[in-house]
Structure formats: C-alpha cells, structure tokens
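The complex is shown incomplete by one protein chain, all other protein chains being positioned as in the whole.
Order of writing sets the chain letters: A and B. Residues in each chain are counted from 1.
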Amino acid sequence: MTSSRATGSRLSWIGAVPFLGYVALFLLLPTSLVVVQSFADAQNRPTLANVRFLAEPYVVSAFGNSIALSAVSAVIGAVLGAVLAWVVATGHPDGTLRRIATAVCGVLAQFGGVTLAFAFIATVGTQGLLTLLLQDLGLDLAGPWLYRLPGLVLVYSYFQIPLMVLVFLPALDGVRPQWREAVETLGGSTWQYLRHVAVPLLTPAFLGALLLLFANAFAAYATAAALISQGGVIVPLQIRTALTSEVLLGRENVGKALALGMVLVVAVAMYLYARVQARGARWLR
Amino acid sequence: MTAPPHLGPAATSLATAPERTGAGLHARRLRRRKMVRGVLLAAFAAFFGIPLLALVEFSTRERGAGGGRTLEAWKAIPQYPGLPEAIVASLQLAALTSVGALFLLVPTMVWVRLRLPRLSRLVEFLCLLPLTIPAIVLVVGWAPLYLWINYFTPRTYQSTPLVLTFAYVVLVLPYAYRTLDSGLSAIDVRTLSEAARSLGASWATVLLRVIAPNLGPAILNAALLSVALVLGEFTVASLLNYVNVQVAMNAIGQAEARVAVAVAAGALMSVFLLLFLLSFVGRGPRRVRSTR
C-alpha cells in the first residue's frame, strides 16, 4: 500500500511536466537570458561593458526620468484613486455605483497602449476635442507637452487611478464604522478620528498601493511608445532603441543590461510592497 | 463630581441654548457628504469619459474644417491595406492564446490539487511571476528565443504573427491563474474526482466531463480575460516585429489618424463589451450559491 502510493506520487510528477516545461522555456529561460547576457558580450564571453553602459549620462537620466515619472504618477494615482475609492466605499455596499465602478475600474486599470495614447491625442492633442473647445474660449491647450513627461503623467493617471481603486477599496472596506463612533463617544472630532485612527490604519495599505502603482508605471511601455515615437526619455524607450536600431559593435547586449536595471528597480518596489502589505493586512481584516 | 474638563462653559451654553430648527447633526453631515461625493463623482466621470468620447468624436469628423459628421473613417477600415489582416491576426491570436492558456493551466491546476499539493505554492509563484517582470523585460529575453523560432519555421509561415501565442500565453498566465484558482476553490475537486474515479471514469473523463463543466464560469472568465488582453497587446508584437491590430493601428496613426482612431475606438468597444460580459459571468455562480 505505502509502496504503491510512493510510486504513484513519483509518477504523478509527470502530470506537472508540461506546465513546468512551458514555463521554463518561455518564462524562466528568457528571464535568465536577460540576467546572464547582461554580463556577456556578443561572443558570450563575460564582460562588464554592458553594465558599465548603465552609467552613461543619458542612461542615468533615462532611469531618473522613469523613476520620477513613475513616482509622480503613482502619487497622483494613489491620492486621486484613494479619493475615488472613498466615494465608492461610502456608497451602498450592494449599490449600482459600486458594481459599475468596480467593473469600469477593472477595465480601465488594464487599459493602456496605443488606444489610450490615441484617446488623449483626440482629447488634448492639437486637433483634440477639448483643445478645440477651449480654443473657442481663448485657452490654448495644444503644445508638445502631451508628448513629453508631463503628458505621460496625465495619460498614466488614466490607468493608475482605477488600479488604485481596485487595490485600496478592500482596505477601506476593512475600516469599521465602530471605530469612528468610538472616537466620537470618546470626545473626538472628525479631524481627530482621521489623524489618530483612519490615517494610521490605512497608511500601510496606502504605501503598499503606492509601490504597486510605482512598479506599474515603471513597467509601462506601450502608451509611452505610442505617444513618443523616437528617442529614449524613459528606460522602456531606451530598450526600444536598443532592440530596433542598428546594433553597434560591442553593444549587442546593452538592451539586456537596461532590462536588468528595470527588473532590479521593480523588484525593490515589489519587495517593499510585500513587506508593507503584510503589516496592514493584520489590522484591516 | 463636576462636569469633566473638556465640557467647559461653552458646551453647557450650547446645550441650554434654544433648540435650533432643522434636521439634526447627522442628517446635515450626510447631506454634506452626499454633495461632496456627487461633485467628486462627476469630476472623475468627466476625466474618464471625455477621452473615450473624444475617441469616437475624432473618428467621425469630416475631413477639413467643416465640423460635420461622417462614418468615412470607419468604412475605410476593411479597405485599408494591411489592416484587415492585422485584425484577423489579433483575433486568431486571442483564440489561440486563451485555448493554449487553458490547456496548459486547467489540467495542471487540477492535478496539483489532487496529487501534488506540495507543488501548489511553486505553481502559484510561477503563474504570478509575469506580473512582477515588466513585459518589456520579457521581450528582451524573448528576442533571441524568437530568432530560433523563426529559424525553424518553414519559409511559407515565416513572419506569421501567430507565433506570438507562445509569449502571450505567458502574459495572460497570472490573470487566467487567478480566475481558475478562485473557480477551483469554490468546488471540491478532490471529492468530485474521487466520486467519478470510483465509478470507473478515466482521468480524461474526470477532467472533461466532471471538472470542466463545474468550472464553466471560471473557464469562460479566464478565456474572456485572455482575449481582452491579447486584443490590446502592443509591446511584444511591435518589438518583435510582428503586426497585430495594435501595431497596425499605431503605424496608420502617422498617415491616416482618423482611420487609426476609428480602429482604436472599435477595438476598445469590443474589449469593453467583452469585459462587461465577463462581469456578468463572474456573478453567475455567486448568485446561485447565495440562494442555496
């Protein structure tokens, strides 16, 4: 009996082979290629040249831009998203607003790429709907700002805010009405409730969401690529250049080094996210 | 014992003041909150609604400064060189990817639940990994892999975008995994399959005739989510030099903005439709459970 079960469990590993094989080939192999070849030249000899390339001023500035863009869009997305989440959370728990809002946010959080870029070009571009409307009022929206970092911040908010709503709503739902009433009966004002109870309680969830939004913006490529057709203001666009332009001698694996850099930044953000999240989850069950 | 310190003379005078007319404190607070919520909701609705509106508006503009409306751009879609092919390619990719992801995930996840519970954490980790690795990073890793795939593809099929399926299955893995996992958690896989096995069913029968029907909504959910993701995918296709609808759209954008915007609006509408369908599918089984 025991021996047959043992054989069974040894054989049952076979059931997981297709999945593990596929994941190894199309997920783990490419990821390790990025890591390994960052330290290799075209002939697969070890070198630090690619990594040293990361120190070049325009690469450093691309990382700086990427981090700044991600941070600003994360803060804006987190603050506005938290406000929207509050609007949704204070509505009826089974109400229409909540159902529609969560469904729409689910769609918009995944929404990006070329379509999103086009939507904003059609809104605030030179010939955009809002641009033309405001022109009649004597306001000039048009300009190159949409195709630079400020434009990206605005456009990224479009998927960052909904993502924040999805991530933050469960935390808001965990805030019990008794806490507010307890503060009231103990003599506290709304302001004191916010300062001593609501804000400290929600801070871990908020910081966690902020990190998630940061990683989300940092990894985004398609929207930026559609808005900015050339150059490498941010790291993903640098990678585009590295992948699509003529390969310079000795720089074959520079794209991989850039990718490695991105992985490291995202990994740090996700690690912090996991740490912060675990803390808040204990409070808001 | 006198009044406690925080209840000073001010409070006392407030208490003895003649009754104020009008509704109470809480009613006033609720009214104020309702107003603030209304204003905020309108602002957010405008921020999210106007760009979508603009998309449709832009695509129906008449050429020139006339300000009239026309469906010209929409009608141009089927004739635009390369565009129909790109749309078909994206639809095929969507179908292949959802089928591929389901075939990869459903048997594995059921098997792991039944026979290899020790592996469940690993499978979960691997499935959610693509969430933490940016797609653009994966593209960098896929580039050499796709050189090999290209090398081994017969000449007639070279440059077909359908090979993107391999990459797309990885991209949809986290989403498909989550929906399937919640679906599997809702049914007792072990009891179901043991019951079927004891009646003499083969593993294939168990999977296809017993588990799959019970998992129906979750499978549909995962498939729809995969379709939505693939229809909007741009990063991988464009950087690996394959043409799907998003890549074609982006290219047209330079030359014929209105047609490109029309395609974008169309793609968006179909994705919206899909995901709204999905939100109803997702509620189906829950409603059944609650009435039980």
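In this section, contacts are C-beta pairs under 8 Å (C-beta built on N, C-alpha and C of every residue); 3 or more make two chains touch, one makes a residue touch a chain.
Operating definition for what follows: contacts and distances are computed from a predicted model.
Trainee: Out of "ABC-type quaternary amine transporter", "Pyruvate dehydrogenase E1 component subunit alpha", "Thiamine biosynthesis protein ThiS" or "XdhC/CoxI family protein", what name does the UniProt record list for the absent chain?
Mentor: The record for the missing subunit names the protein "ABC-type quaternary amine transporter".
Trainee: Among the chains present, which touch the one that was left out?
Mentor: Its contacts among the visible chains are A, B.
Trainee: Just one of A:V59, A:L201 or A:A242 touches the chain that is missing; which is it?
Mentor: A:L201
Trainee: Provide the residue numbers of chain A that touch the chain removed from this figure.
Mentor: Here the touching residues of chain A are 176, 178-179, 181-189, 192, 196-197, 200-201, 282-285.
Trainee: Would you write out the residues of chain B that touch the absent chain, in ascending order?
Mentor: So the residues of chain B touching the unseen chain are 1-7, 11-12, 14-17, 19-20, 23-27.
Criterion: only the chains that are shown with their structure count from here on.
Trainee: Where the CA atoms of chain A average out and where those of chain B average out, how many Å apart are those spots?
Mentor: Computed value for the inter-centroid distance: 15 Å.
Trainee: In the complex of these two chains, what residues of chain A are touching chain B?
Mentor: Touch list, chain A to chain B: 8-9, 12-13, 15-16, 18-20, 22-23, 26-34, 37, 80, 83-84, 87, 90-91, 97, 99, 103-104, 106-108, 110-116, 118-123, 127-130, 157-158, 161-162, 187, 215, 218-219, 221-222, 225-226, 229, 236, 239-240, 243-244, 255-256, 258-259, 262-263, 266-267, 270.
Trainee: Could you pull out which chain B residues touch chain A in their complex?
Mentor: 6, 33, 37, 40-41, 44, 47-48, 50-55, 57-59, 104-105, 107-108, 111-112, 115-116, 119, 123, 126, 129-130, 132-145, 166-167, 169-170, 173, 228-229, 232-235, 238-239, 246, 249-250, 253-254, 257, 260-261, 264, 267-268, 271-272, 275-276, 279
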